[in-house]
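Missing here: one protein chain of the complex. Every other protein chain is in place.
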Amino acid sequence: MHRNRLRNQGLVRRAVQFSALLATNLHLSGWVDGTIYTGGSKAFFIPGLHCYSCPSSILACPLGSLQSLLAAPNFWGMLATGRPDALVVLSVIGFIAFLGFLAGRFACGWICPFGLLQDLLYRIPSPKFGFQDSLRPAKYALLFILVLALPAFLRPVAGGAGDPWFCKIVCPAGTSLAGWPLVSASPADFQLGFLFWWKSSIAILILLWAVTVERPFCRSLCPLGAAWGLMGRVSLFRMRVAESCISCGKCQNVCPMGIAIYREPGSSECIRCGKCAAICPVGAISHTVSSGEKP
Amino acid sequence: MKALWIPLVLFLLVPLPVVLLSHHSHDLSGENGALLSGIGALDSVLAAAGGRPVLINFWATWCGPCVRELPVLQEVANTAGNNAVFLAVDIGDPDLSTLESFREGNPIGIDVVWLNPVEAESIASRYSLADVLPVTLVLDGGGFETSRAIGARNYEWFLSAVEGASSGAEAEEEDGFEVHVYVVGSVDDPAVAALLEASEEIAGPEGYDFLDPSVPEDSIRMAEAYLPMGGWPYAQLCAGGACMPPVGTPEELHAAFENMR
Partner (left out) sequence: MGRQWTANPPFTSSNLVAASILPRIILPLLALLAMAAGYYFGDSRAILTKAVNICLECIGIG
């Protein structure tokens, strides 16, 4: 009976993930002719990690936009004088904060295309491995160093622009879903250097890792998930574990993020996918907005 | 297993010093900048300039003065750093492979955009370019043209043009009009004789050179002058540090001369 609940819940979530993927990637022709979408919707953000140079994407990546705004020449000076092209950083920060304070890492579990990709890769039959929890803090380091501090402060040339360092040296979503399709569509146009090969190798390693471990990038590396996770500790929507919990551990077994939700209902790792609620034999776990629970 | 996140983060940070250090060594070593193609790529770069002045240099691999001023442009780009955007747009080579081979032997530090003949024509009309190369345009932060140079210029001119675009002043142009024609072909080809005759009319007895590709000495001179190695017989008209595309008949040569005035 609970397996059916789990299966149905999984189907609903998968349907939402695919719908979100399609709705945010309507420019399908871009994959064929190697172009990107140039319409006005790209002033708005996708609730997930998805490069705005992905040929089909019709929205902008919140992380990429944040970095490029912070990296603008004289960003801090412009912000201090209230210039509109710096003030617009509030829209990215507000977007990320809105989703995070509303429902934590909910978008990771239901909307993010790269999360969906990892979910699908894990279904490929292979030996499956556990995950070293001591890797999890890496995503906070990447958030603070590569997404925030370096783009905002590092200027190799005085008075010049900074760089979007997370996009530039790490992001596997950009490499796999933007770099590879664009380069393959027009191989003669691009000169490929060290960064391309380095990032491609990292992307391939992460994709392979995702076959053997569930959502390894989400667990260890995603700066967006890291931000949402921190906000999820105080989000309006949260997971609740009732006193009827019998500590059987089934929730941890099905959890894509490998959390013992019954011990840590407010975990900053939780992507709110609801699998735990579906599998719980006593129905102790639920989505809720109520407060006053032990975190 | 404690704190595995630390080596993981350090590993991912490896490209950071690599990228930062190569920013500097680009100035010293002869490395190629990015090679892009298409009007879309050109417009991308222009849009990414974000309020900075842009120097667009239109050139081709067969244009000696163009090729000789590329290192000068690179020096100016190094001086200006990230305060201005520099772009070398190749609008004269119908085959991308010509440009690619060229870059292998002659690294170009600034970014290069290659346009195919159709796109080149479109860009030429967008910026009202005549047939002569090089042409350098300097646009200010708002995308408006502040200076235009037809023909090669020197470091001081480029620098003051770019700085002028930042501050709104206009740079002066240099004048100079020495006509020179290169005629390339076989010595016993009547077409060559006709071209030589036209060349003498235009440039005078001292104003033209005949080069036979089958003669090693001439072939070396052709390479030094960045003349095309194929497609002869042709004549290339150059004046005041600028060159026209190679032409095949005396009529075309006269027409090119008229265009140049």
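So that you can tell them apart, the chains are marked A and B in the order they are listed, and the count of residues begins at 1 in each.
What we mean here is this: contacts are C-beta pairs under 8 Å (C-beta built on N, C-alpha and C of every residue); 3 or more make two chains touch, one makes a residue touch a chain.
If you're wondering where the values come from, they're calculated on a predicted model, not measured in any experiment.
Chemist: Tell me which residue among B:Gly50, B:Pro94 or B:Gly231 touches the hidden chain in the full complex.
Modeler: B:Gly50
Chemist: So one chain is hidden, and I want to know which residue out of A:Gln9, A:Ser200 or A:Ser286 touches that hidden chain in the complete assembly.
Modeler: The one listed residue touching the chain not shown is A:Ser200.
Chemist: Identify the residue among A:Leu28, A:Val88 or A:Ala149 that touches the chain left out of the display.
Modeler: The missing chain is touched by A:Val88.
Chemist: What is the set of subunit B residues that contact the non-displayed chain in the whole complex?
Modeler: 2-3, 34, 40-41, 43-44, 47-48, 50
Chemist: In the full complex, which bits of subunit A touch the chain not displayed? Write them out.
Modeler: Given the touch definition above, subunit A has residues 36-40, 42-43, 51-53, 60-61, 64-65, 68-69, 72, 82, 84-95, 97-98, 100-102, 133-134, 136-137, 140, 163-164, 167-168, 171, 174-175, 178-179, 182-183, 190-193, 195-196, 198-200, 229-231, 233-236, 238, 257-260, 264, 266-269, 289-293, 295 touching the missing chain.
Here is the rule we use: only the chains that are shown with their structure count from here on.
Chemist: Can you work out the whole-Å distance between the CA centroids of subunit A and subunit B?
Modeler: Computed from C-alpha means, the inter-chain centre distance equals 44 Å.
Chemist: Write out the stretch or stretches of subunit B touching subunit A in their complex.
Modeler: 1-5, 8-9, 12-16, 18-20, 22-23, 32, 34-38, 40-41, 50, 52, 81-83, 96
Chemist: Of all residues in subunit A, which touch subunit B in the complex?
Modeler: Counting only subunit A, the residues touching subunit B are 35, 72-73, 132, 134-138, 141-142, 145-146, 150, 156-161, 163, 165, 168-170, 186, 188-191, 194-195, 198, 202, 220-221.
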